[in-house]
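With one protein chain removed, the remaining protein chains of the complex are shown where they sit.
Order as written gives the chain letters A and B; numbering starts at 1 within each chain.
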Amino acid sequence: MGATHLPSTEFDGTGMDDQLEAEAEAQLGAPAEPMVQLLDPDGTLGSDPVFSKYAEKLDPDTLRGFYADMAKIRRFDVEATALQRQGQLALWVPLTGQEAAQIGSGRASQPQDYIFPTYREHGVALTRNVDLAELLRQFRGVSNGGWNPKDTNFHLYTLVLAAQTPHAVGYAMGIQRDQKLAAANAVASVEAGQAVEPNAAVMVYFGDGASSEGDVHESMVFAASYQAPVVFFCQNNHWAISVPSSVQTRIPLANRAKGYGFPGIRVDGNDVIAVHAVTEWALERAREGHGPVLIEAFTYRVGAHTTADDPTKYRESAEESLWRAKDPLARLEKYLRAQGLADDSFFEQVKADGDELAAYVRKTTHDLETPDIRTAFANTYVEAHPLVAEELAWFEEYSAGFADEASADEASAGEAHRVQTDRAAR
Amino acid sequence: MTTMTIAKAINEGLRATLNNNPRSLLMGEDIGALGGVYRVTDGLIAEFGADRVVDTPLAESGIIGTAIGLSLRGYQPVCEIQFDGFVFPGFNQITTQLAKMHSRSNGNLTVPVVIRIPYGGGIGSIEHHSESPEALFAHTAGLRIITPSNPHDAYWMIQQAVDCQDPVIVFEPKRRYWLKGEVDTETPGASADPFKAHVLREGTDATVVVYGPLVPVALAAAEAAAEDGHSVEVIDLRSISPIDFDTVTASVRKTGRLVVAHEAPTFGGIGGEIAARISERAFHSLEAPVIRVGGFHMPYPVAKVEEDYLPDIDRILEALDRALAY
Partner (left out) sequence: MTLNKFNLPDVGEGLTEAEIVAWKVKAGDTVAVNDVLCEIETAKSLVELPSPFAGTVTELLVPEGVTVDVGTPIISVSDAVDAPAPAAAAPAPAPVAQEQAAGQEQASAAPMYGTLPADDSDAGEPAGRPAGGPLVGSGPKADAVKRRRRISAPAAAGHEAPSAATATGAAAPVVERAGVEAHDIWINPDAASSPADAATGPAGSVEARPTFGGAISGLVGKVLAKPPVRKIARDLGINLADVVPTGARGEVTREDLVSYQAQRDAEVDKADSFWGKSGRPQEQRIERIPVKGVRKATAKAMVESAFAAPHVSIFVDVDASRTMEFVKRLKASRDFEGIKVSPLLILAKAVIWAAARNPSVNATWVDNPDGSDSAEIHVKHFMNLGIAAATPRGLMVPNIKNAQDLSLKQLALALNELATTARAGKTQPAQMRGGTLTVTNIGALGIDTGTPIINPGEVAIVAFGTIKQKPWVLDGEVIPRWITTLGGSFDHRVVDGDLSARFMADVAAILEEPALLLD
């Protein structure tokens, strides 16, 4: 996996070949470099010398679960888009087409692992048991971080591209230190009858566009230098708003890892089984202290960048059709049916579950409470801050000085939103 | 009480930090084997090991970013940015991530990262080694910024910064690293609160507010002014965000005149914030406009003309003269 050919000098002319190949690749939809694939678009399960053994561990319930998750998150996506078109959300970031990359990788993580997403990983959120309604708070404009990461080990969305990649490496460096300490105390714990905590790893998501940011480079340098237990999961969905991945890279993104000194592996991002296998391998490896891995999930952003975007302005519908033929759900459905692992009643149940989720999401969105600016005062600092207190006091007086009804509402809203001042207990 | 230079005081403060906080660690370029380009971290790697005194790759954004990650995992990282002029690759992580993470998470996450930055000029150095960028960070809510002017404060403030649950930037006046002073390593005494300003010298005719490297200069100016019969009060601001406006206001109510001096350029500098706020709070006490002393609106000049650029005793006295003439 990955090019073994290295240019002999910096003036090696193969750069042009790579570019042409990359462009052809985008047009044909077939990667020039080999990528790990187990389930092809027709739903046939193939084999891979390294990763089949992971696939073989998947029992029918798990496989059906993959399908159910992907269907669920797709349905959620459709509903959220509709809500945006109805003015209920300010913006929505759809993940259509990337379900397998997210569900497959997310399901390979373990509860003690910590995940750093970008802002499109609603599928991973689902696998981490984040209440999907909480995701919507950000897009409704009532919060910049709708859930508590400590509950699910799923970090908040980071909107500055790639800024989360060094966070992930730092977190992994923290895990290393914790594990070193735990190892030192391991004998004592075992003798005391305490369960030894399982090792943890970090997984950080970013896209092909973000891969150009300097922070990705710096985090990979750090990760390699310290052999940090972090899996870099790049969803190459081929488009960064309107800029194709061929502008972000001349070579398969997975190949960059070699430059830093750790393995990079490209996987068919629409093949949930392969994604799961590769991710499981990578996370295990990291947990065991063998350092970072870069996974490039080769997939496609079927929808727009966000609901404020219009892909008809920059890409061909023919290309979209090509990728729709490689749909992650379709191929798994074919496989499940062919293997007798799922029938009509299963798929109808899945549909019904999706509708139920959609209704829940719709209702929750409508019921989202409007925040009060007083919480923003309270949350700027952990510890008491004289300027914040002064400005808040001014704001209270100012607000109370209006003669119209709005001031009465604000005053009672203020009462309703008094925030616990003592954060020392946290 | 021990006599120490500021550099040594910070070194001792870091040592105390590493001893008292098992989850604290230092990270930066050249801080390990070399002990830091100013030897501020000298000897610490030998004492605490490479896991706690980490020589990082040359990547400021990476340093700050990984520190954020470590703090999310429950650690207390103390980053060093080697020189003020090189903090800018890390500006994104500091302003979009470090400052906002607590607020973004609705209070669920804390990122108690400390960033130490040697700052200021007067050392005859090359480009980017003499900057004073504190105003750029003060304008970002979510950060706290402190700056010690003497060894006792240097010893205690670094420890208090680590104990603080908010992200703290500690600006260390590099030209004063070799300034000696008495340090009480048992109790902080008057330096118990890093966010309070200190009245270093009492006076009645005018107040001079300074911080960091200009503190000794202001004291010298006050001494010179006394010879001319003017009683000048000198305040060491110590904390740039938050600013202790109460102490400054009380002083101006007493003296009626205020001069603010900093190495950073006057335009857009901290002096402007102080001038505006004091004029609101103590308008009727003002006998003169607030006069600011600072660098000129130009990139920090070459070493050979640095003297003409930096506020010195004469520049502060000129400002006092103007204020007193009203």
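Definition applied: a contact is a pair of C-beta atoms (placed from the backbone, for glycine too) under 8 Å apart; a residue touches a chain by one contact, two chains touch by 3 or more.
On a predicted model such as this, the values are computed, not experimentally measured, just so you know.
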Residue touching the undisplayed chain, where the options are B:R15, B:H128, B:K180 or B:K254: B:K254
Touch list for chain B against the chain that is not drawn: 202, 204, 245-246, 249-251, 253-254, 256, 280-289
Interface residues of chain A (partner: the chain not displayed): 71, 74-75, 77-79, 81-82, 84-91, 94, 96-97, 140-142, 302-304, 307-313, 317, 320-321, 324-325, 327, 329-330, 347, 351, 354-355, 358-359, 362-363, 365-370, 374, 377-379, 383-394, 396-397, 400-404, 406-407, 414, 418-419, 421-422
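Everything below uses one rule, namely that only the chains that are shown with their structure count from here on.
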Chain centre separation in whole Å, for chain B relative to chain A (CA means): 39
Sites on chain B touched by chain A in the complex: 25, 51, 56-57, 59, 61-62, 64-75, 77, 89, 92-93, 96-97, 100, 102-110, 112, 141-142, 144, 164-166, 195, 242-246
Touching residues on chain A, where the partner in the complex is chain B: 114, 143-145, 148-150, 155-156, 158, 160, 163, 165-175, 177-178, 180, 214-215, 218-219, 221-222, 225, 375-376, 378-383, 385-387, 419, 423, 426
